[in-house]
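Note that one protein chain of the assembly has been removed; the remaining protein chains are unaltered in position.
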Amino acid sequence: MTTSIFLQYCLAGISIGSIYALIAIGYTMVYGILRLINFAHGDIFMMAAYFMIFAMVDHMIPWQISMVLMILATIALGVVIEKVAYKPLRTAPRMSIMISAIGVSYLLQNLATYLFSALPKQYPSIPVLNQTIWLGDVSTSIATFITPIITIAFVILLMLLIRYTKVGMAMRAVSKDFETARLMGIKINTVISVTFAIGCFLAAVGSMLYFTPRPSVFPLAGSLPGLKCFVAAVFGGIGSIPGAVLGGFVIGLSETFIKAAGYSEFSDVFTFILLIAVLMVKPTGLFGEKLMEKV
Amino acid sequence: MSAKKKNICTIIALIALGVFLVIVEQTTTESSMMRSVLQLSAIYALAAVSMNLLNGFTGLFSLGHAGFMAIGAYVFAIITIPVSKKGNVYYLYGVNDILANVELQPVLALIIAGVVAAALAALIGAPVLRLKSDYFAIATLGFAEIVRIVVASSPLNTITNGSLGLKSIPGFGSFYFPFIVVVVCIAIIILLINSTYGRAFKAIREDEIAAEAMGINLASHKQMSFITSSFFAGISGALMAMYLGAITSTTFPITLTYNILLIVVIGGMGSVTGSIVAAFLVTFAKEWWLRFLDQEMIIGTFQVPFLRTGFRMVVFSIILMLVVLFWRKGLMGQKEFSWDGLVRTLKKIGGIFTGKNRKPSASEGGGASE
Partner (left out) sequence: MSKENILKVCDVTMQFGGVVAVNNLNMEINKGEIVGLIGPNGAGKTTAFNTITGVYAPTNGAIYLEGKVIAENHPSGKMKSAYKGQNMGKYHKAVLLTPDKITKLGIARTFQNIRLFKDLTVFENVLIAKHMNYRANPFSATFRLNHKEEKAMREESLRLLTLLDLEKNKDDIATSLPYGKQRHLEIARALATNPKLLLLDEPAAGMNPQESDELMEFIHRIRDDFHLTILVIEHHMQLVMGVCERIYVLDYGSLIAEGTPEEIQNNPKVIEAYLGVDE
């Protein structure tokens, strides 16, 4: 393997890894606050892709406006899902809310099949992102190149938001102790909605960067990336944003190199083995907090 | 109602069901919808009951069911495909020497399919069962995906026929075969649930810490439930292979697990009879009664809105969501069918019509029974 090919793989790995990171943040934030694996998150990511197709291909809206519309629609979808499917179950056993999340995932997949058909659709090409650039010997598309930059920028912004703003403080409080936060006068529902909105915003951005260099979108396109991103979140310690980012990079890079080594059939197996291995060794992930049940 | 009367009722009901099957067998043709949907429902019933043993009775939320079904189906197919047809099935990669002359009898093969699934459960159970609720769910889900990828992978080409999948799997032979297998399997599960071990499973579901304080070894009992559930999942997967005649790794996607979960939730987590009833209701609705939702319909010049391919599944998912949100207990909750419960429910329904329903019963669906 020559250096330039190696660098090419590194770049590709970091790029896909940062998309995973963007989606993983959505999982990690929701889990941190609601203790819920949002099984529908991967499907929200898939729906975002269809929104883009709907705007750009079906209605010929320019990509800049389409992008904004797509992001808004995705956020609305996520917030509505939370209000309709998760909020009524807040006091229900954990299992019920998890089943509800699975139900939403199932519904979104079937809805996408119904609305957009099961046949793969081509993702619209966004001219700016598809240009090829050369970095020394390495050629790459702008999308691949700017993805990590966008991700890092958003992560920094998000960390600042959580650390320094009022809503960020409320989020931290709610994730520490739901009931006490409520008693302290924090508007739990607003905080949860904001959390979902942020998660969906990142998923929408991730969706655009993910599908641009890929041939097509289909109703199940979100389920496998969704699972991988969940693994990334678990790897880094669910509830921890830097952990999710690190997990995303680890999975993206290892996947790319496994594919490069000629074992592409097994790249997903690796992801899941990684998941099980991490859970065995350190169930709370790299940066996760240990929770103890009170007896 | 006296115990004797109840037993008579049960016997009559079972005979009636048997007679119903005989009538179906006598009056319909091989390829009739009724036959195939009944058989499929029975297979789903076994899959759902075995999932319920784990999810509803032991409180372990597993999402790996499709994986164990896939193992059962593949094992069954590999050891039963007739020797004469193997060349045809494995035309691309050839068949592994060890398997070239293997052709087992279906009942034996069913048991082996279950045993292999159970063995794999035993292997992954020890580490995975240590995980807390949602982590366990995700780990089993990951396991199911691993199974799916591995069975279709190239190193196993001469065994699983890689991504081409397997065909020429022997069918049921007799119309009654799947029903007999399913009834026997479910009866065993019911016996286990009503034994002292079943009570220990329920204790774990209710409160792990208290169960452990009562001297119940959590690890070994969870493992027992996991292995038993996987054994029967393997058998249901094998039946599925017989039913379909051909399988690939895509026959057992995560959505299959979700479908079975839907049946369990609609029937009631922790109710065997609920799962059975729901399996038949859901399968009949999905495969037959609601088929029209997928077809465009024009009445006169009026085109009925929404009806086109895919609408059926949307309706289905919405039903699931409604059950999850507003009717969390499903048909039966944690209760089992009983004649007393039926009488009470009928009276309640009668009461609604006659307005005499002064004292509403607290129980929904059937009443409790031991």
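We just call them A and B in the order they show up, numbering each chain from 1.
Note that in this section a contact is a pair of C-beta atoms (placed from the backbone, for glycine too) under 8 Å apart; a residue touches a chain by one contact, two chains touch by 3 or more.
Keep in mind it's a predicted model, so treat the numbers as computed, not measured.
*Asks:* With the missing chain put back, one of B:Thr28, B:Ser133, B:Ser163 or B:Gln334 would touch it. Which one?
*Replies:* Here the residue in touch with the unshown chain is B:Gln334.
*Asks:* Touching the hidden chain in the complete assembly: which of B:Thr10, B:Ser154, B:Ser174 or B:Asn217 does that?
*Replies:* Final answer for the missing-chain contact: B:Asn217.
*Asks:* Check the options B:Tyr197, B:Phe284 or B:Trp327 and report the residue that touches the missing chain.
*Replies:* B:Tyr197
*Asks:* With respect to the chain omitted from the figure, which of B:Ile209, B:Val304, B:Leu322 or B:Leu346 is a touching residue?
*Replies:* Reading the full complex, the residue touching the unseen chain is B:Ile209.
*Asks:* So which bits of subunit B touch the chain we can't see?
*Replies:* These residues of subunit B touch the chain that is not shown: 188, 191-192, 195-197, 199-200, 202-203, 206-207, 209-218, 224, 228, 334.
In this text, only the chains that are shown with their structure count from here on.
*Asks:* Per the centroid of Cα atoms for each chain, what is the distance between subunit A and subunit B, given in Å?
*Replies:* Going by mean C-alpha positions, subunit A sits 32 Å from subunit B.
*Asks:* Touching residues of subunit B toward subunit A in the complex: what are they?
*Replies:* It comes out as residues 55, 59, 61, 63, 124, 127-128, 130-135, 137-139, 141-143, 145-146, 149-150, 152-154, 209, 254-255, 258, 261-262, 265, 269, 308-311, 313-314, 316-318, 320-321, 324-325, 328.
*Asks:* Going by the contact rule set out above, which residues of subunit A touch subunit B in the complex?
*Replies:* 35-37, 84-85, 88-89, 92, 94-96, 98-100, 102-107, 109-111, 113-115, 117-118, 223, 227, 230-231, 234, 265-266, 268-269, 271-273, 275-276, 279-280, 283, 293, 295
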